[in-house]
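All protein chains but one are shown in place.
A and B label the chains in the order they appear, each numbered from 1.
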Amino acid sequence: MYLLKEEMMTHNKMINIVDTDIDTDSILQISNLNVYAGDHHILKNVNLRIPKNKITVLLGPSGCGKTTLLKCMNRLSDLYKELDVSGHIYIENDDILNTYKNIPSIRQKMGLLSQRPYPLPMSIYKNVAYGLKLKGIRDKNLIDYNIERHLKEVGLWDEVKDRLHNSPHSLSIGQQQRLCLARGLAVKPRIILADEPTSALDPISSKIIENLFKGLKKHYTIVLVTHVLRQAVRLADNVIFMSHGEIIEQGSPEHLFKNPQTDKLKEYMVDGN
Amino acid sequence: MNRRKIIEEKIFRILSAIATYSLIATLAFIIILIFIKGFHALSWDMVLKAPKGGYYYGGEGGVLNAIVGSLYISIGATIIATIIGVPAALYINVYLSRRKRMQNFIRYILDALWGVPSIVYGAFGFTLMLFLGMNASLLAGIITVSFLIIPIVVRTFDEVLCNIPKGLHEATLALGSTRTEMAFKIIFKQGFPGFITALLLAFGRGIGDAASVLFTAGYTDLIPIHLDEPAATLPLAIFFQLSSPIPEVRERAFAAAAILTIIILVISLTARFLSKKYSISNLK
Partner (left out) sequence: MLFRRIIADRVSTTWMVISISTILVLPLVIGIGLYVKAYPLLELKPFGELIGSSTWLPHEQKFGFLPFILGSLYVTLIAFCLSAPVCLLAAIFITQFSSKRFIYFMHPVIDILAGLPSVIYGVWGIIVIVPFISDYLAPLFGIKSSGYTILAGGIVLAVMCIPYILNMLIEVFNTIPSGLKEASLSLGATFWETVKHVVIKKGFPGIISAFGLGIAKAFGETMAVMMVVGNMLQTKFDLFDAGYPLPALIANNYGEMLSIPMYDSALMFAALLLFGIILLINLVFRYFIYRTKKNE
């Protein structure tokens, strides 16, 4: 019912052509995803499943299409008008690429954590309240309760409770990144999409974020993009290795890193870190 | 709730589209209007002859006096502005490259000067002219317009120069060149398209400006030969002749308007084309 011109599906394939069986353990399923930017083929026929309540790591060298894949998952690819996206992405049986559904509400199923923190230009309190208010929640007690809960969830509450109405720029960059995580969690997503979330952070802040992820996977599904092999080893339940827009190998980290099947992964494991 | 959001989004998308397209429409409207009025009046006589019997009452002749006067003034002013502006821009980017505060201060002053209206430059030029004991003349016009366009030359050129990587400076100095050699041979060469853009913009501003030459260049039917003679200019030819009661004279104003518009169109499009070409070749 809700449809905007730019957010309209690019192809007229109708909703939910269910020709792939959807298994209940995976929350997100991608089939035949192709992305072009002009003549450049960024993602080449990508098929994959993201298991529920696990940390899935998208690993690969810079420029291999990991970030583009992540942005397709919550339709931020709409922002880049030069991209031509085709294929299917199912989230709990909704094909989000070809849908008449409300795109903002689809995006609320996912929280995004980007390469460096982008606190919105408002106070710490309003940053977390932003998503709640967009959902139409006006009850102040409910908002306060949620802000406290999610700031506690990311371990930021004790650090900021006295300065909730200050600008987030007074926080350290690691704290800002956790604030962004709390802000994402406040809209009650099912999936957390994290695009190299520790690349701008110091090792200690990175460690905190990594530990948070380990705890959060009980309630959320996490898709983490990284090019750091060691981070993948530390966190992953499931590794997807990409190169040049294609999925080269996937599987559990123990399996994958002990016996890499392809030369590309072997090379990456030697040079990559 | 959701419905309100959708309607709000739609309204603002439409409004902003209307605002943008109305700009395009306004531009098209102005240019088409000037061209229709002007081409009707344009003829070889118009371009190749000076007015006869006085620019205000005499119906015959064309606007050659204004075309030549305008070209003299804007070319002369552009040359002066280049002689002063280019070394200044190079100085900011070569000699002051380690002194950020000084750089910012100079840019700040230049930006503010850019914002000073041309009528003030005109009044100042007039004061200067009286002080030096000059009459309204080609030279006074050139000097006044060059004041007006110096900030444009410096800042436009500077915008390009400040994007040249600092590594290039060090590499050139390491090869044993003096700072001057670096400034003129390397930095100037790197920024050459910016230099051309700066010249074009300055020339365009100079040729189109009326308020600065109003006091200083005077107005005459004759084609100026010496620097101390008064000179007509295109913008003033439009301004003076448009208010004439005689239709033929008004035709001359429209012809001058069309000529001026064509000049500005060519300059704007060339400058944009050059800067685009430049930005593409320097993207990586």
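Everything that follows uses one rule, which is that contacts are C-beta pairs under 8 Å (C-beta built on N, C-alpha and C of every residue); 3 or more make two chains touch, one makes a residue touch a chain.
Model, not experiment: these values are computed from the prediction.
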Omitted chain - touching chains that are shown = A, B
Considering the complete complex, of B:43, B:163 or B:178, the missing chain is touched by B:178
Given B:77, B:231 or B:267, the one touching the chain that is not displayed = B:267
Decide which residue listed in A:187, A:224, A:239 or A:265 touches the omitted chain of the complex.
-> A:187
For chain B, the residues touching the chain missing from this view = 5-6, 8-9, 12-13, 15-20, 22-24, 26-27, 29-31, 33-34, 37, 83-85, 87-88, 90-92, 95, 104, 106, 108-113, 115-124, 126-128, 131, 147, 150-151, 154, 178-181, 183-184, 201, 204-205, 207-211, 214-215, 235, 238-239, 242, 253-254, 257, 260-261, 264-265, 267-269, 271-272, 276
Interface with the undisplayed chain - residues on chain A = 4, 6, 71, 74, 76, 79, 81-82, 104-105, 107-108, 110-112, 114-116, 118, 120-122, 130-131, 134-135, 180, 183-184, 187, 193
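Basically, only the chains that are shown with their structure count from here on.
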In angstrom, rounded to a whole number, how far apart do the mean CA points of chain A and chain B lie?
-> 50
